[in-house]
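Complex shown without one protein chain; remaining protein chains in place.
We call the chains A, B and C, going by the order they appear; numbering starts again at 1 in every chain.
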Amino acid sequence: MVKKFNQLAYSNLDDFVYGSCPNPVTTKSGMVIGGGTVYPEINFTLPGMDINDTTIKKACTIYSNIIDGVLKRAAELYAPGVLVEFETVPDFTENPKYGIEVNRILLNSMKEASEKYGLKSAIRTTPNDLREFSRPPIMRHGKYWDTMLELFEQCAKDGSDFISIESTGGKEIHDGALVKADIRTAIFALGVLGVTDMEFLWKHLVGIAKANNCYPAGDSACGFANTAMVLAEKGFIPHVFAAVIRVAAVPRGLVAFEQGCVGPGKDCAYEGPYIKAITGLPIGMEGKSAAGAHLSPIGNIAAALADTWSNESIQQVKLLSEMAPVVAMEQLIYDCRLMNAATKKGQQVMFRDLLVDSDAALDVQAYVLRPDVVMRISAELVKTQDNFLRTKIAAKLTVQELKKAINEGIVKSDRRDMKWLDKMDKAIDSIPDDAGEFYEQMKSELDMTKFIPSEYGLK
Amino acid sequence: MVKKFNQLAYSNLDDFVYGSCPNPVTTKSGMVIGGGTVYPEINFTLPGMDINDTTIKKACTIYSNIIDGVLKRAAELYAPGVLVEFETVPDFTENPKYGIEVNRILLNSMKEASEKYGLKSAIRTTPNDLREFSRPPIMRHGKYWDTMLELFEQCAKDGSDFISIESTGGKEIHDGALVKADIRTAIFALGVLGVTDMEFLWKHLVGIAKANNCYPAGDSACGFANTAMVLAEKGFIPHVFAAVIRVAAVPRGLVAFEQGCVGPGKDCAYEGPYIKAITGLPIGMEGKSAAGAHLSPIGNIAAALADTWSNESIQQVKLLSEMAPVVAMEQLIYDCRLMNAATKKGQQVMFRDLLVDSDAALDVQAYVLRPDVVMRISAELVKTQDNFLRTKIAAKLTVQELKKAINEGIVKSDRRDMKWLDKMDKAIDSIPDDAGEFYEQMKSELDMTKFIPSEYGLK
Amino acid sequence: MATLNDVSQCVLDGELDEVKALVQQLIDAGIDPITIINDGLIAGMNIVAPLFKSGEMFVPEVMESADTMNEGMKLLKPLITDGDIPSKGKIIIGTVNGDLHDIGKNLLIMMMESRGYTVVDLGVDIKEEAFVAAVKEHKPDIVGMSSLLTTTMMKMDSTIKQLTKEGLRDQIKIIIGGAPITQEFAEDIGADGYSEDASTAVELCDRMMTA
Partner (left out) sequence: MATLNDVSQCVLDGELDEVKALVQQLIDAGIDPITIINDGLIAGMNIVAPLFKSGEMFVPEVMESADTMNEGMKLLKPLITDGDIPSKGKIIIGTVNGDLHDIGKNLLIMMMESRGYTVVDLGVDIKEEAFVAAVKEHKPDIVGMSSLLTTTMMKMDSTIKQLTKEGLRDQIKIIIGGAPITQEFAEDIGADGYSEDASTAVELCDRMMTA
């Protein structure tokens, strides 16, 4: 049942480019994602407000205004199609009836926009992973598990094109590892807990999707690698640490595709290029036009391999011109126009390389997204099918790539970076190749009150 | 004294590109604008608030927070330099002490950022044209004229690199022409009133700048052509009308440069490419990354010839990541990185053409910004030195270009466009070549209570 | 012979030169002037409004229609007594103190007038006291305020406060609009309605007058 990825999906670096991939996916409205065109992926959320039975009507009106506004602007700017991501707020997953209602509002407005403007659109529904509301998290049963699955199932039934999630298995351990810049513990969280939970979770989600004429799309290591990026941007942890975490999150993300996801990968999963190299499936990405959701050192390079181009999230607030989601829609469309114009002229590789060159030398986190680096590391990852070992290898190879790049002076670095890379190198070498053996070692180092081993099939 | 522009600054279309121009200008901090690098130009304004003696302290704190935030982010992203535009709110021009105080705050933070991060920056100070506060407007004396000049002079003395303005001479007549889509009256407003006022105004401003070691930069037909664009985007007036107004505004803008402006032209002056073609001076431009200030059909093509790339304006409001000006700063920097990366690889013409191709066929207002169209029309404009006649010719040539393009199917058009182009064509042909004769004709058509002829040297 | 429908069509097409002859024919045929107004001229404008809203008519075309209607009215007004033309309501409109933007305001005035409202245009840069004085003088049903700057929008708040202080607030509905304005802001300062653009503002006033 489980797909094996034991070779790269690409043999030529020049084929590895935004907008197209070996295995595109076609939406209900006929958008072919990965078929040559980069589509905008628009995201949005509520302004500051409470959600309850009294306010839900207002919330629905806001969502209705947002979707009508962004689709109208997309039509006015002749977007070839729009992927809408509905990433719920936690209350919508806790009370699935709210999430279901809003999802229906969005679906309905998309249908109307199709009739009114001839605009193609598709929707990715992304419930929240609420399982960590229990502390320590209950991952495999309980009310949060039940309501989450209920929301997935009904939205799939109601016509969502894609389902995604930013799952959190292992985050309870990873959070602490991040602020300590502790790579051993981070690898345990990603490569043992994360990987195991992804297998369990996505087996269920793929089942729900398949039963309801919906695509399982993919997951994001948002709570792991993007948190690392944000902490690094604030100067809290070393940029090299965040860069290593990014690549170490790849095997975790890959599990969703082993279980049957078909893409597009989640927008905020910057590990996406690795997934695309290995699976040949389309990916969502986000960069400079998602700056309203988070700042980043990868504003352009993130687009180099994108099949959908996203703004990540924006509240419904008024800017001088228009509501912020409409502004985001416009910016995404112009970014996509530019990429697609290059493709039309056969200049996509050249344009990809401009996106890459404009960022890659300025930050180690951008450097690890270089298509050649991605291909080189991915080629090693497919040599094993053990996702824990893959995680360790991913971290190790990234440390090596960065050391080499810094030594050669081809990427900007902080004077403290080499010390941290050495420290990580040593720590990674101390990790055994066997997950079980590693867990035994870690038992004494871990705060065992923070997670429940049996929720990860561990003893 | 007055410069004559009787030939194009470019002989080869391939030299006509963003980031460089024959006559670059160097800021006090050593940024060479038009010297090969596109610089971000950041703009910002207050959130909704009253300005008075009690609130000005709070306003100053807000400006201080904004400038510190944007310069910090610019340094973190290794911007090669930043042009700051301080476009005042009307209260700051009416009470020059407010404007002067904020300008000093900005200058001071720029100096600190230079010391702290080594970041180069320069400032363009743009007071408001308050003369229209009198109705009908008093253009050549009175309290608004006095306070405006006071603000210009002190800011220039205090160290501003550039002064600019969005002047409004003739707007009192143009507003009505816009909503009636009346091209005859619009040409009178731009080519007779606008041109005359620009001569008067910029003679004074150039004098102030020269006396204070400051550059006179340029003006914008914002209240004319951008208002037309916004009305067209709302579906209020035909896009072809807005496109014709854009080009008809060129001779008015050119007057500032005849009087001695050296650029960079104002960001929101989308007529800038024509100015650049004729004068060889650098221009500011804005497009998709100014969507928070206004939506537009020219998000990418606006960058094709930009020497500074601006966000136009954004309030100090919080987005999910950061305050909106910081978000804008990040987006501009990534846009500039991409353009500059192409230049570095010698691919600037190719990249320019992608910016052009991605928009030019989709809207007539984008079409008239095509570098070849700009060169073609500009070549005709330099054949006369009469700025009124230039205005008429600009409108006439634009109508012809658009008819041809629509007939050839190389630009998207509305079914009603050809009717409006014909209507404009006829109206333009009815205009005599002599400004005086035209004024005599117009006397019976104009609402003479709306403007004071003597304020434009007319009888 | 001309029909009421022809008059409506003439208004819709903005045929300024032809409307007089058509209306005159109907008058000569003994049709009740009030009927010509309601079922001819205003009926025409009632087709214009939704076409404008859906983007099928431009403002200059709407203005031509309005001018055409007014041209027809000129012939009819002498034939009726003042109270016979039912005004849908009276509105005073102004751009607030410190703000000079008036294109949006002027559009609204044009739309309101052609819809049958009596409109008093206060102009731009209107101080709180001037709004108060105008309410006292004109006794409008609705007060409309416009602002395009973040630094003048708070003037709407102070104007409403001033109207409340003078005991006038309960006698009027207040609508506001302009680039930085939102529904939320309208609620915050206690306005009765907010509208994004001229055509929705007209609908908003219609709802207020019938509520």
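Annotations for the structure displayed:
Keep this in mind: contacts are C-beta pairs under 8 Å (C-beta built on N, C-alpha and C of every residue); 3 or more make two chains touch, one makes a residue touch a chain.
Bear in mind the structure is a predicted one, so any value in this text is a computation, not a measurement.
Every shown chain that the unseen chain touches in the whole complex is listed here: A, B. The missing chain, though absent from the display, is touched by one residue of A:20, A:103 or A:227; that residue is A:227. From the set A:49, A:211, A:410 or A:448, the residue in touch with the chain omitted from the display is A:49, counting the whole complex. Of the candidate positions A:3, A:143 or A:180, contact with the hidden chain is made by A:180.
Touching the omitted chain from chain A are residues 45-51, 89-91, 132-133, 135, 175-176, 178-182, 227, 231, 234-238, 315, 416. Interface with the hidden chain, as seen from chain B, comprises residues 47, 318, 320-321.
Following the convention adopted for this analysis, only the chains that are shown with their structure count from here on.
Taken pairwise by the contact criterion, the protein chains are fully connected, each one touching every other.
Chain centres computed from CA atoms place A at the largest separation from chain C.
Chain B and chain C, compared by their mean Cα positions, are separated by 34 Å. Centre-to-centre, using mean CA coordinates, chain A is 40 Å away from chain B. A separation of 51 Å divides the Cα centre of chain A from that of chain C. In chain A, the residues that touch at least two other chains are 320-321.
Residues of chain C in contact with at least two other chains: 150, 180.
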